[in-house]
Every structure is written in structure tokens, then in C-alpha cells.
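The other protein chains are all here in position, but one chain of the complex has been omitted.
Moving on, here comes subunit A:
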Amino acid sequence: MKRVLVACGNGIATSTVVASKIREYAEEKGIALQTDQCKLMEVPGKASSYDLVVTTGTFGGDVDTPVVRAISLLTGIGQEDTLQEIITKLEQ
């Protein structure tokens, strides 16, 4: 089971949208994963226990976990590429 941390400004709004899109896509591809949501401010403290961090905006912090910027999942433009990137990074 892969664990993905989805972070946005308040850990509620855009991260809910992104997390559910990731879950749906992973389900289609038959990949088992779990998503948790948090505020961007909390990422440095939490990132180490996850396989991947997905953020909905600009994230300037410094973490060891790979980070994917997923604003495309909100605008719908380039959505497929970003989802693919997330899956690829998880499979590494």
C-alpha cells in the first residue's frame, strides 16, 4: 500500500479535489494507495512517513520525499500527464 500526502493551503478545499482524483485514477490502474490531506505548512513535519507528496500550489519547503505539483488536476489542463507522473513516481 502506497501512501500519498496531498497538501494545499488549508488542507480542505483543493486537496480534497486532488486526493479524490488521484484515488479514482489509481483505482482504474489497479494500484492500491491511501491518501491523507494536510496544510502545506504541515508538510515538512509529515512528509517523511509518505511515499509521495502532491501539492496543489507552490511549495517552497525542503523535504526528502518526492514532490509533484498538481495544479493541473484543478484546472483540468494537462491532467492526464500529471496523474501519470504521480503513478510513475510511486512505482519507482
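The rule is simple: contacts are C-beta pairs under 8 Å (C-beta built on N, C-alpha and C of every residue); 3 or more make two chains touch, one makes a residue touch a chain; residues count from 1.
Everything below uses one rule, namely that contacts and distances are computed from a predicted model.
J.: Which of the following names does UniProt give to the chain that is not shown: "ATP-binding cassette domain-containing protein", "ABC transporter permease", "Galactitol-specific PTS system IIC component" or "histidine kinase"?
T.: "Galactitol-specific PTS system IIC component"
J.: Contacts of subunit A with the missing chain: which residues?
T.: Interface residues of subunit A facing the absent chain: 7-17, 20, 37, 39-42, 44-45, 55-60, 71, 74-79.
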